[in-house]
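The structure follows.
Every protein chain of the complex appears in place save one, which is left out.
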Amino acid sequence: MTTQTARATSTKAAGTGLRPSGTRGRRWWREVSWRYLVAVVMIVVCVTPLLYVISASLNPGGTLVGSNDLFRTVSGENFAELEARGFWGWLGNSLVVCTVTAIGTVLMGAAAAYAFSRFRFKGREQGLTGLLLAQMFPQTLAFVAIFLLLLTLKDVFPALGLDSLLGLICVYLGGALGVNTFLMYGFFNSIPRELDEAAKMDGATHTQIYWTIILRLVTPILAVVGLLSFISSFGDFLIAKVVLQRSENWTVAVGLYSLAADERTAPWGVFAAGAVIAAVPVVLLFLFLQKYIVGGLTAGSVKG
Amino acid sequence: MRRSIPAFAAVLGLALTLTACGSDSDGGTAETTAPAGGEETTAPALTGTLTMWVDETRIDVMKPIVEQFQTETGVKVDLVQKVSGDIRTDFVSQVPTGEGPDVIIGAHDWTGEFVNNGVVAPIQLGDKAEEFSTSAVQAFTYDGQIYGAPYAIENIALVRNNAILPETKATTFDELVAEGKAAGKTYSVLIQQGDQGDAYHLYPLQTSFDAPIFTQDADGSYTSELGLGGENGDKFATYLQKLGQEKVLDPALGGDQVKEAFLAGESPYIVTGPWYTTEFTNAGLDISVLPVPSAGGSEAKPFVGVQGAFISAKSKNPVLANEFVTNFLTTEAVQTELYKAGGRLPALKTAAAKVDDPVLAGFNEAGATGAPMPSIPEMGAMWQFWGTTQVQIIGGQATDPAGAWNTMVTNMQGAIDSAS
């Protein structure tokens, strides 16, 4: 991976023709300065609402948005109370579930995208359309069906039944062939076929082409899909709360939802503290994956 | 005496009164094992596990009680925490599959839905029924049968910030508003509303116009006839409009907003329940709790909410479940424990008589004549029409209050008719 990043940077540097720090003068003002302005505006917009959350997380006994008087009390009490609520267990569950789901989604989604992109087979078009439509079925009543399904599965495979993290992962993996597949499919299509052909000439099998050539070239989109899948399962509570019946098995989203469920008695401070901490893994993951997302080998540079 | 549960319960009752005097639950349970085990109860622990569902608002209160029950009887209790927003729906949909619990702790207004779906079993309180406050038992009664054992009662009342106004002379709501305004703070009397309205918090005002949601029998139980229409209803609707124009009521003031405003000393009065007063006293406010003054001439009666325990119709441990619900939860010692942990008035009269907390006593007085919230399944729709119409009158979208009110009554009637 390091070689890829190195190469990518050199590609970029070559692309602009200048080292970033070397851009000066009028051109810099015209082409770059406004980007910082955009950055400042967007960051203010993104962060302001979250200030309420942070303020509430530091204020024991306060409300989430009842007052604009932010940060009038600062105390770590809410964060300390998270433990008593079982928050850290929820976080652990979430990390396990979401990591496995993200990896599974990337593997299965990429495989399907590869098939759709590289092979021409009967039902390909319909398959693509079908996949898209399957995602659109309203989930209003999904909970009834999912509950029943897992209840039945429990008889046969207890590990896949209700109240099991593995069961929840499987439900999430049901969505592996979904919207993300299309994202990967589009990206795969932008990889020149000549590459496969050349490898085939060299005697590589389709498995080898897939694992060693294609997957490496599409690293950015794999990272994107992994991230999106992680975030969406991390934030889901509608399905998770149906599957996970006991509080010690809950994920962070279900736990937070339970803290905020009763508006009258909700411990808003603890809830906010949990939300602040819950945002950390997502941001860290993004920071970590960024180098694959934007630093990955670009298809174009392969040719050269 | 042979080994029997009642004999056992007698020992247990004694043990409990001992622990009630003791300190906290942890120390208490350890103590109680000694007398309980010391008698003839060398019997092996009862086989079977009692599964109990409780939501996050009640779990902290129930935990020590359940542990006590476990130590006293040897019955293993599996306390499962559910989310308050889903516990009802989950119970209704899971009991038929056999996945549901044996016992569910909840509010009395769930009764109608549970009975209508056949997911709860009637219980027999026997002569103990008379030991409870009438409205508490009435609350769990549906079609002549009792479905839950009550343990706590709550209602709203007028709460005063003594630092702003040390005493209240007003006898009507208008005078109260005038008094509040004279105090010179941002708000005179806070009553939470929110975008979807809040008929629950306005109910004392509404009943003071003699316009209850359903008409009541002589014994205080509801008939199926809507009582909020007619001339009295029109008067109340007009009064709401007036309060809205005076900005006493404001759709922008939701639960969060009124709580923060009162905590910040921006209002001398707030109409609210024990769930907020705990936080007020914790924050160091000096408060008094009074009945809501009448706005329309009659007595202002709030809704009474009752907490209790139900037994699943498909419980595999009906005896153990009954032991907990009808025999254990209804003892004075347990009700007192529950009051100490939860800060709500006990439903058992003898336990309630011993409560000396002035705030709770104030709520008790304010709710003395209140009737329980109706528990018919159609209440969901009632609340919606009700809150929406009130908030539209207050906010000024409905310019003809009486007309809007009458449309609401028609729609409510329609919802009742279409459901049955």
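For this structure, a couple of remarks:
A and B label the chains in the order they appear, each numbered from 1.
By definition in this document, a contact is a pair of C-beta atoms (placed from the backbone, for glycine too) under 8 Å apart; a residue touches a chain by one contact, two chains touch by 3 or more.
Just so it is clear, contacts and distances are computed from a predicted model.
The chain not displayed here is annotated in its UniProt record as "Maltose/maltodextrin transport system permease protein", chosen from "Cysteine desulfurase", "Small redox-active disulfide protein 2", "Maltose/maltodextrin transport system permease protein" or "K+/H+ antiporter subunit F".
Note that of A:Leu166, A:Val179 or A:Ile213, the residue touching the chain absent from this view is A:Val179.
Within the whole complex, the absent chain has one touching residue among B:Glu113, B:Glu154, B:Asp198 or B:Glu337, and that is B:Glu113. Contact with the undisplayed chain is limited, among B:Asp143, B:Glu246 or B:Glu365, to B:Asp143.
Residues of chain B in contact with the chain left out of this view: 1-6, 8-9, 43-44, 46-48, 74-75, 89, 92-93, 95-96, 113, 115-119, 121-124, 126-127, 143-145, 195-196, 250-254, 256-257, 260-261, 313-314, 316-320, 322-323, 326-327, 377-378, 380-381, 384-385, 388-389, 392, 395, 397-398, 404, 407-408, 411, 414-416, 418-419. Hidden from this view is one chain, which touches chain A at 11-13, 15-16, 20, 23, 28, 31-32, 35-36, 38-39, 42-43, 45-50, 52-53, 64-68, 107-109, 111-112, 114-116, 119, 121, 124, 127, 129, 131-142, 144-146, 148-149, 152-153, 155-157, 170-171, 173-179, 181-183, 185-187, 189-191, 200, 203, 205-208, 210, 220-221, 223-224, 227-228, 231, 235, 237-238, 253, 256-257, 260, 271-272, 275, 278-279, 282-283, 286-287, 290, 293-294, 296, 298-301, 303-304.
The working rule: only the chains that are shown with their structure count from here on.
Between chain A and chain B the centroid-to-centroid distance comes to 42 Å (mean Cα coordinates, whole Å). On chain B, the positions that touch chain A within their shared complex are 55-57, 80-81, 83-86, 93-94, 97, 99, 255-257, 259-261, 264, 273, 275-276, 279, 282-283.
Every residue of chain A that touches chain B in the complex is listed here, in rising order: 61-67, 69, 144, 147-148, 151, 162, 241, 245-247, 254, 257-259, 261-265.
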